[in-house]
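The complex appears here without one of its protein chains, the remainder shown in place.
Naming follows writing order (A, B and C), and every chain is counted from residue 1.
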Amino acid sequence: MAWRRTILGLSGLAMGLLGTGATLNYFEEALPTTLNPLFAETMVDSRAQELVFDRLWYRDAITNELQSRVVKTHQVAEAGRAIKITLKEGITWHDGSSMTSKDLCFTVKSMLNRGTPSVVAAAYQEFVAGCETQGPSVALVRFRKVLPKPRERLGFHILPASQFSSTAISPDMEFSARPTGTGAYKGARTRREVIFDAQSNTHHSPSLMQLQLREGGDPLLQIRTLEGGEVQGIVVVPPGSRADLRASDEVTLKSYDLRSWWFIAVNTKNPALQDKRVRQALNLLIDRTELREYTIGVKPGDRNSPCEFISGPFVSVSPYYNRTIPTVPTANRAKADALLKAAGLTRIGGRWHLGEQPITLKIGMLANLNNEATDLLEQVGNQLGDAGFDRQTSKVSADEWSQEVVSGQSDFDLVIGKWSFGLVEAVGDLFHTNGRKNIFGYTDAGVDEFLNAYEDAVTDTEQKDAYHKLHARLADELPYLFLWKLDTKSAWRTEVRGNIITPYFYFTEIDSWKVVEN
Amino acid sequence: MLPLMVPAIITGLIWALPGDPASLICPPSRCSGTQALAERWNLDAGPFQFFVGWLRDALALNFGRSWSAFQGMDVGNLLAEAIPVSLMLVGLASLWIFTGVFGAATGWIHRRLDPLLQTSGMIPVLVLALVGAAIVDLTYGFGSSGQEGQMARIIIGSAVLGLADGAFAGAVAGTRGLFSSESRQRYVGVAILRGERELANTLPNVTPALVGQLRARLLHLLSGAVVVEVMLKINGIGDLLWAGTLEQDFGLVLGTATLFAVGSALLLVLQAMCEVAVALHVRRSPGVQAA
Amino acid sequence: MMRAAWRGPALLLGFVAGFGGCGSPKDVAGPRASEAVIDAALLAKAWPVRLSSDAERAPFEADPGWTHIFERRYPLALMEFNRSGNAAGRARVHQELAAVYRQGALIAANATHHVYGADRAPTDPLALQYIVGVSRAMRGDAAAAQVALAEATLVPAVAAQAAAWSTWLEGGHIWPPDRAWLEARTGPMGPVDPTTQPLLMAMPHHQLEERTAQGATVDANDPTALLALSEWHLAAARKAAGKGAADLPLLMNTWRLPVESAVTGSLGAGADAWLFGRGALCPEDLSFLADVDASGPGAVSAWADRSPLAAALAPAWDGSKLNHEKVLDQSVLLMRQAQVAMVQATGGEAGFHRPFALFVRLGVLRAGMQVADKAGQYRDAGILRLEALERMEGGKGSVQRDPAFALSVAAWDAGNRSPLRPEDILHNLVTDFPALAAARTPLEALHLRLNRHAAPSTPVH
Partner (left out) sequence: MNRRTWLILALGCLGLLFSGAWMAPEHLSAMDLRLSLAGPDLVWPFGADVKGRPLREYALQGAEVVALPAITAGLVVALAGVFGGLLRCVGTESVDATIQGLGEVMGALPRMVVVLVVALVIPRDSRSLMPMALAWAVLAAPGAMDEAASVAERLGGSRFVEALRAHGYSATRIYLVHVVGFNLRPVVVRQGAETLMQVVFLEIALSYLALMEGRPSFTHPDSSRSWADLLQLGYKSLFPSLRYDSEHALWLGLSLLGLVGLMTVSIGRMARAR
């Protein structure tokens, strides 16, 4: 092994000396909160981690073929309740040590260890039972039940056993800032950027010597910096800036398949908002068409709008989306007023009151959403203000969002946010009474019943039916006012070639990325 | 006492804030439980044990890890990277002060310039920092947070720190005031009649006051450095302290705030040492050559 | 941009409004002087260059129907062509609609094959095997189709249909089945009249019960309906085209089902009516692409002196392998060369130059994709295919959008068991082509099945 490491080291050194690779600078929405895949919380985290680690199995971004860079062979065992995995030989961690079955089993055991407080791991704990090494490169992963297609379920990143003293992994370890993986790049978080240095390996041959991730900030500055050539890419381009870039010969806009939808979560614990008729009225008071025009720049009747209204917790192209539930594109003040009166609210001096008290809505919005939908918070406030509600609007910083809002500890009445999904669109965490991301601790027996039905479904049609019913229920109960899905586009300079963007994970095909002179 | 008081107060703050301190390290949206974290960070046994534990580690130069702002990064390393940057910033800025002191003491900076200096000194550090930040951001673009950009930020920052809030003007006026009042003393006149140089006579007597002034001005620079580092995105201690406070990263705040306290305490010690040195010098009553 | 387009009559305003929508002069990225990628004389044959002259463009500007063709607004185009009595225009509309529904049928076939064939679950309704059988037949696997159809004949609800297909397949007929035969399977679509549209079959075609205690209902649609629609439009196109009907097999060659055999040949007179607003730049390009399908990638060298697309691909073809990255470069360079040629032809820049030139780029990308496919470079072909799709959505409003091509990408994705992109494509098109909802059903079923077995993930912000 030593001679192989030496050769790899020398080849890495040679790459550096010959300067064959280039550096790629790009703007992200923010800096990643962690580089430890067990604690990914944002899309930025997931994209950055994809550069540093290998997932056990992944899908090819072009052909959608299920592939693995680390698995040599596999074999379903124990009548479908386990899978025997033989790892490729010669794969090394960024510290030079070899990746073995011990690392694979360590990763599985870490995810199963209750001392690892990871939400990501919790999802695997539901069907993974354990792991047993059978020699340096063979591991047997056991499941709690028979899995028809086990490879497709095992999409976790592999962690190095040598970097941890126990299988209880926590997010505050140095690993979160300077992780060791087997991916194409070794990542290191600094105060204002994340540097990814190419790592030569038997299963990766990156062309780019280094990637530099920095926080984007002001969209206008990002766009001009890109046009000026000081940076090669922007991962998320706000819709308002796309027309400029589309017309440029120096920059290419690329689609990034990410299923994201925007919402206004309603605090059902607020006495005024407990009554669903009030929530239904609020839903009718939001003029989405006007919101979309003023904040995203989509004019009514625009063909191929990047922004499409939704009536439930799925993007409208999803099979889980119940198309019989209509969206509410414009406001209906008369109907809303009738609902509010029916709910016992009174209008005094143009302001809505509950009993003697005027209703004041505290509205919050995840601050960085303002880059994609400028002044959305203010415009929502204006619409509700015009309708007769006093309001206090406040942006919510990313840390406050994690600390308070998502964990159901905020004192807002309405919260504007966005959720992103990949192929799997499970929304149990958002709406179930015990959901981990249930913003206002919303609870409804009917909703829980449909979510349980989804989990217990025998067939995928039953799952779809359960979610269609859930959609209908949520559109009636309205713990969220559903706004729209917004397409995501990236912009890369034309000298960046081979830049295949993998849906959701983004950088899976980073080896093929290179920078050439135009 | 200051270096002990500061972390003690911060520890009190951690427990004064509502909610589980461990959830600051890993919020529920990312972590399914924080018991293990609380144990590892001594957060499960009350503020006193936490404080003692932190102090014991800090004495061994182990400041722990950042909780949230730069999660997982070693605070000691962060400080080690930040100290030279802040020293360079404050060092370069203090050149303006020393120039002012020297220029005023030797009369190189003419009195007629005083009104101009006074007026320019009125510009607050915040405004100059804003302008500086805009210039660097738009001049360096993506590179503005790279090494080149950082150097530009430090140089502009030092100028901002040295000139704004009357730092330079104050140094000139303060020194001139000290020397002029001392020059009016009778012994100085006598000395001049004896053909001795004025500065050689006044300097030993004004030095203690001068050192006192200097310490106050350096302290002012140290405090102002936070504003400049934050506004100009300079990777110094002030910016660390700001980021830590903003994200309630007590792992980071404890280290940086204590370092600040140590810095100001050191300045006091330096002042005392200078005063002792001057006292010894005066006691040796150095002979002055007759003209 | 509007200023630039002002010189042109209403049609150009239509183009600009359609493709650009950005409305500011900087949106017209001017042509860059670049080295010639292909011989100027060869490029001069390309319709975007020829039609940049006002005189050549006049016939197209005279009839608003062509504006709608350019924007792929088929019902409006048909209405205008009916008003002006433009038979060539009507033929073009029906030919493109035939391509759209054929690709729709292929999406349905590929998705059905995977979800109810390859990934068949014991709880699936047995009647679905009829749909699987038809799908496999369209995919060109007659033997597997017969197996599925045989199972389906045991279910009364679909037994007759399954038996009919089974018999037809046994008969060794040449694809596609006769339109009348197809209509007998799907119901009447009305007499073939180029001035009208066919009647649509109500959906879902079948509602089947799962074999579980709960017995959930599965909606299922028969791809036969989409093939029948395609054949109806093809018949209408033949009727409208008159003598030009001979061109139809060549024009449909790109859009044929896997089971259908390739054709070669060349376009007759009046080719512009077929080519305008297409990625094939001149008749030789169509012949070249057909030759690639029939005889393989070697056709690149054979046609390099006659077909602009072949000439653009030639530097990327080393005789055994296509350099897909070179193709990407060539597509941009040829587009720029075309823009320069258009400026020379018209004596200045005009708003329509860029949208015209984008077809040159798309043409090279799609030709490269076809060559790579034939050369066995499946993944490289995929990269070019997706690049062409991405570029097609160029300007806001997407006048470059070619629904048939977009659907062919969706069909390819469905063949790769990838439902997300096809869902998006179908979602964008189903309002314009309601019958495509028949393809959406199996695609969604595939998504549901894949989702059930996918790695877990949680919502993130």
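Here is the rule we go by: contacts are C-beta pairs under 8 Å (C-beta built on N, C-alpha and C of every residue); 3 or more make two chains touch, one makes a residue touch a chain.
For clarity, every value in this text was computed on a predicted model and none was experimentally measured.
In the full assembly, the chain not pictured is in contact with A, B, by the touch criterion defined above. In the complete assembly, the contact with the undisplayed chain comes from B:241, out of B:58, B:188 or B:241.
Checked against the hidden chain, the listed residues A:168, A:221 or A:472 yield one contact partner: A:221.
From the set A:294, A:309 or A:467, the residue in touch with the chain omitted from the display is A:294, counting the whole complex.
Among the residues A:88, A:395 or A:497, only A:395 touches the chain that is left out of the figure. Checked against the hidden chain, the listed residues A:176, A:200, A:379 or A:508 yield one contact partner: A:379. Within the full complex, the residue among B:43, B:109 or B:129 touching the omitted chain is B:129.
Mapped onto subunit B, the interface with the missing chain covers residues 2, 122, 124, 126-127, 129-130, 133-134, 138, 216, 219-220, 222-223, 225-227, 230-231, 238, 241-242, 245-246, 248, 257, 260-261, 264-265, 268.
Where subunit A meets the missing chain, the touching residues are 217-218, 220-221, 224, 228, 293-294, 362, 367-368, 370-371, 374-375, 377-379, 381-382, 385, 391-397, 400, 411.
We adopt the following convention: only the chains that are shown with their structure count from here on.
Distance from the subunit A centre to the subunit C centre is 33 Å, each centre being the mean of its Cα atoms. The distance from the centre of subunit B to the centre of subunit C, with each centre set as the mean of the Cα atoms, comes to 69 Å.
Counting only residues that touch two or more partner chains, subunit A has 41, 119, 406, 436-437. For subunit B, residues touching at least two other chains: there are none.
Contact residues of subunit B toward subunit A in the complex are 19, 23-34, 36-37, 40-41, 65-68, 70-74, 78, 81, 137-138, 141-143, 145, 233, 235, 239-240, 243, 247-248, 251.
Within the complex formed with subunit B, the subunit A residues making contact are 25, 27, 33-34, 36, 39, 41, 114-115, 117-119, 122, 168, 170-178, 189, 191-193, 214, 221, 224-225, 228, 230-231, 399, 402-403, 406-407, 409, 436-437.
For subunit A in complex with subunit C, the residues that touch the partner chain are 40-43, 45-46, 57, 59-60, 62-65, 119-120, 123-124, 126, 147-149, 152-156, 242-244, 246-249, 253-255, 257, 259, 302-304, 316-319, 366, 401, 406, 417-427, 429-430, 436-437, 458-465, 494, 497-498, 500, 503.
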